[in-house]
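Starting off with a structure, shown below.
Note that one protein chain is taken out, while the other chains of the complex remain in position.
Letters A and B mark the chains as written, and numbering starts fresh at 1 in each.
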Amino acid sequence: MSEPPNDLTYYNRPLLKESVWSIDIPLYYFLGGSAGAAMTLAAALQLASEKGQSDLRRVSAVCHWTGIVGSTLGAVFLVHDLGRPERFLYMMRVFRPTSPMNMGVWILSGAAPASIAAGLLANRRGILGAVGEACGYVAGVFGAALAGYTGVLVSTTAIPVWQAARRWMPVLFLASSASSAAGLIETFAESEAARKVTRVFGTAGRVAELAAAHQVERAASAVPRVGQPLREGATSILWRGATLLTAASLAASLLPGKSRTRRVAAGVLAMAGSLCLRLAVHYVGDASARDARASFQQQRAGEA
Amino acid sequence: MAECHPVGFRWVMKAKERGATIIHIDPRFTRTSAVADVHVPIRAGSDIAFLGGVIRYIIENERYFKEYVVNYTNAAAIVNERFEDSELHDGIFGGWDAEKGEYDAKQWMYEGVDGDPHKHPREPIRAKESDPTLQNPRCVFQILKHHFARYTPEMVEETCGVPARLLLKVAEELCRNSGRERTSAFCYAVGWTQHTTGVQYIRTACIIQALLGNMGRPGGGILALRGHASIQGSTDIPTLYNLLPGYLPMPRAKVDHDFKTYNDLNVSPTGWWGEFRKYSVSLLKAWYGDAATAENDYCFRYLPAMTSDHSHMNTVADMADGKVKGYFVMGENPVVGTVNGALHREGLRALEWLVVRDFQLIETAEFWRDAPEIHRGEIRPQDIGTEVFFFPAATHTEKDGTFTNTQRLLQWHHKAVEPPGDCRSELDFIFKLGQRLKKLYADSPDPKDRPILDMTWDYSVHGPTNDPDAEAVLREINGYTVADGKVVDGFTSLKDDGSTACGCWIYSGCFKDGVNQTMRRKPHWEQNWVASEWAWAWPHNRRTLYNRASADPEGKPWSERKAYVWWDEAEQKWTGHDDPDFITKPPSYRPPADARGKDAISGIDPFLLQSDGKAWLFAPNGLKDGPLPVHYEPQESLVENSLHGQQCNPLRMEWRRKDNPYHQPYHDPRFPYSLTTYRLTEHHTAGGMSRWLSWLSELQPEAFCEVSPELAQETGLQNGGWATIRSARGEIESRVLVTNRMRPLRVRGREIHQIGMPYHWSNKGIVTGDCPNELFPFVADPNVSIMETKAISVSIEPGRRSRERRFITSGPLVEQLPEHAEERDLPGTHRKHTTGHTHETESAKEGNT
Partner (left out) sequence: MSATLTAGEVVELEKRTAREDTQNRASRKGFFTDTTLCIGCKACEVACKQWNQLPDDGLLFSGLSYDNTLELGASTWRHVAFIERPVALSTQDAGAFSWLFNSDVCKHCARAGCLESCPTGAIIRTEFDSVFVQPDICNGCGYCVMSCPFGVIDRREDDGRAWKCTLCYDRLKADMQPACAKACPTDSIKFGDLEELRETARTRVEQLHEKGMQEAYLYGDDPNRQPGTEGLNAFFLLVEKPEAYNLPPDPIAPAKHAGESWKSLAFGAAGLIALAIGSAFASTRR
């Protein structure tokens, strides 16, 4: 390692505290994110399908349910990780724009109910149906936020590597969410429509994820020491692994032909890639928190 | 000081903020060094050489405070022509009595004074002749000059491992900051006292302060930083075997046959101790009340008399030899706190009964089931006959009473909470024990039981548990007139006709006007800067002793800046910021030749407890090991004495027994390193008050030793790893802290390494560890029998100790080399094992400060 001349630390002790978050949280990133993207896609399909275009509707429904299951399951992980789960609702005592976590809770609490309503009321007739429609669109918008706000959540902390990548982290999370959401549909929904939707949505998501990941690493490495966990050590294996899986999934989804196995493979790889990415971000953060030099050099370089 | 007296150190830091220079002399770089302006890393055990170097500098460069020295010290006094300096005899003063193995101190006397109190009890110890020009070769000043002539910067460097540059810097700094306008102070504690030459360490500092005129003046003095919260109190009203309250000596069997002899031997013909009889009589009146009458010598015979030296280590050795039946341990944890812990436990095992009063089941109470030799299976609890009684003690927050601090300040503390459960105060325990004894002997006709029956024991009691009233005790200590029981207002009101009673003359006045003066809490910004209205200081609420020295011979302050007390011509009295510590006579007063007692103190004799009212640069009597300090090496040193053939203090106390083996005096191939022990701010002494407390224990959770990177290099020690440290007495293990705060020193061309180790840990409490006192031998200073804990030779190696062996109980750890005693002492200076000193010196204080 090339260190600056006055490489002072306090006995190499960390400056910052590692996150106290358990694996629950990266899982939540994954579930919530996929759910969010699915909701948005659901809304879009809703919009695209004129009455009776049942195959698109069916895909939309699948997406709705993906969103519902994903967001509720995610919420469960989120609550479970709290030191005082019984106080989860205290998150809604306040509306605090400075706290991405607070914003996130509002987003989640907008998205989840809306998508549930949409899911239940879809294909109803009359005004219930109309309400369902409306909820679908609401969920669609909130979903988009849900798919990426966790990127804001991590980069609005003191952890150097996350901070350094703050301009790209949300995009990365969004893209990865799109990729994994598509992956879910690819894996579980087998229809001409589904195939068509995911081909575009998934492919674009994966391309974006790869591009964003590249940008994140670039930004993080502006100060070499800060990007270190992405490039070296166990954490870098997760990080590179995520890229590989996503790339593989992209390749799979680009292969011509309508083979079911190819789609399932692409879907599973995408989900694996996106999950791996969330884990990577989480553990890269911990590694970065343990490295006082990362903060010191980042701040000395005026990059904080 | 920062380490062990952090609260007192507040004022050092305030002084520093105001521009004072802080000098720290210590083998280690400590928390004190960290904030000092100068740190002098010195070889443990060599301070007399260093301070001697300072004395030489002061004299050679004529930097002493001439007017002060001539008038207020005994510099001009002419000494007995028979006096022969240690410089003439390779480290031994003239007058060594090979028979007794002691000095014949009379050879050090002033010219024309015999100095034998038995032959001439009324003979004043004051110079018959003196030479104010200080030129007479036999005057104290010239003797001093020649005595320290060889303590050159080069010699100091040789001996202490301190660069000559540093010595000169310290000496110059002291001189620069002394004189009319400025004063310097010395602070010391057991880094100076716990040596076989401990008392002479302090003497050397006294000489410097007297030469520079820093005694009895504001900002000057030699501050003994005492130990336990009220350890000062426990020497004033002593827990010491050889003293009665107020530094009256304990009667000696075979010497003090009756009260008259006792007084004759202690009443100083001249000086304040001329008042002695008033204090001894009043004490006996306080203890034996109406039973004490002039006819029966005020029950003087009731007092126990010393048959020999009963100081701590002698007593323990006697225990081990089965000469002691029972033992009270109150507020002490000796198996951890005292050197040679194994020998100590051996002693406890030989007792019939042991009483321990403490907060915790400390090692001393648990020696029979939780001790190294027990764990190693060498001793089985069922084989130990000692019956142990443990009493839970109340803490200072659970009882009323006073603390006497380092500044002789008595401060009252109120009971904040009732003690839990069966916990009781010492006062309560002793009082009720006394009551039971009185009951027990109630109708005994036997005269030998009179002391118990005649003892006054009538303190008022209060509270649910009938605690005796601490204030009632303080009243008795203050003293009262027997007729009407009214409190006296000070020791000047005490009489020797039995009309007054006083539990401790120096404390007389602490209950002045029937008011508990020790409770006073007036903040210092509501009074003058001496703050005399905060609590109460002995004697007579004086904050600075001998403060007459703060004024010049005419009685005017040496300077405005340093004005403290002075003679008020108009009022014809001494006055000032503090209570004048002097006689009422004017500066011009000169006593007639036949004057006795305090009338013999002239207007220019500030040091009124001295028989001649002078500060003693040279001590014509009172010390066993010489009138002037001499550099001797510790019992177990790494080097040969660089100044003379006499390696160690010829009068040091040794205990030559198989369970207390000594190393070779120096260059012992088995023990190439020096070990010094000390305290950490985070713990307290033997641990009873800190090792059971998580908040303190977490701060220093394990026993460790401190070594320099160089020594770690040499021995393969790893920071944070384990080390095994050995002496002929035992073997311990500890963690290792490798730090630049420890530094190798160059002494006599060799690089020597010192190992540092705090001694707070042992095998009980929430944090445990081995105690270095397992390594130290019994060996002590002759004057106050304090143990040597600051320097021995040891070996150290990486790794943990063996689980099986420790010398005392399981035979030699190291092959026993013939121990070259002769190398410690010059031929003809050898002394037999010293248990059982004769009692020629008046007051001896035991050393733990």
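Criterion: contacts are C-beta pairs under 8 Å (C-beta built on N, C-alpha and C of every residue); 3 or more make two chains touch, one makes a residue touch a chain.
Nothing here was measured: the structure is a model prediction, and the numbers come from that model.
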item	value
Residue touching the undisplayed chain, where the options are A:15, A:73, A:131 or A:264	A:15
Residue among A:72, A:99 or A:187 that touches the chain left out of view	A:99
From A:29, A:65 or A:149, residue that would touch the chain that is not displayed	A:149
Residues of chain A (touch criterion as defined above) contacting the omitted chain	6, 8-11, 13-17, 19-21, 37, 40-41, 43-45, 47-49, 53, 56, 59, 81-85, 87-88, 90-91, 93-94, 96, 98-102, 104-105, 140-141, 144-145, 147-149, 151-153, 155-159, 163, 166-171, 174-175, 177-178, 193, 196-201, 204-205, 208, 285, 289, 292, 295-296, 299-300, 302, 304
Positions on chain B where the hidden chain makes contact	2, 6-7, 9-10, 13-14, 17-20, 29, 31-39, 41, 166, 169, 523-525, 529, 680-682, 694-702, 704, 719-720, 735-737, 739-741, 743, 766-767
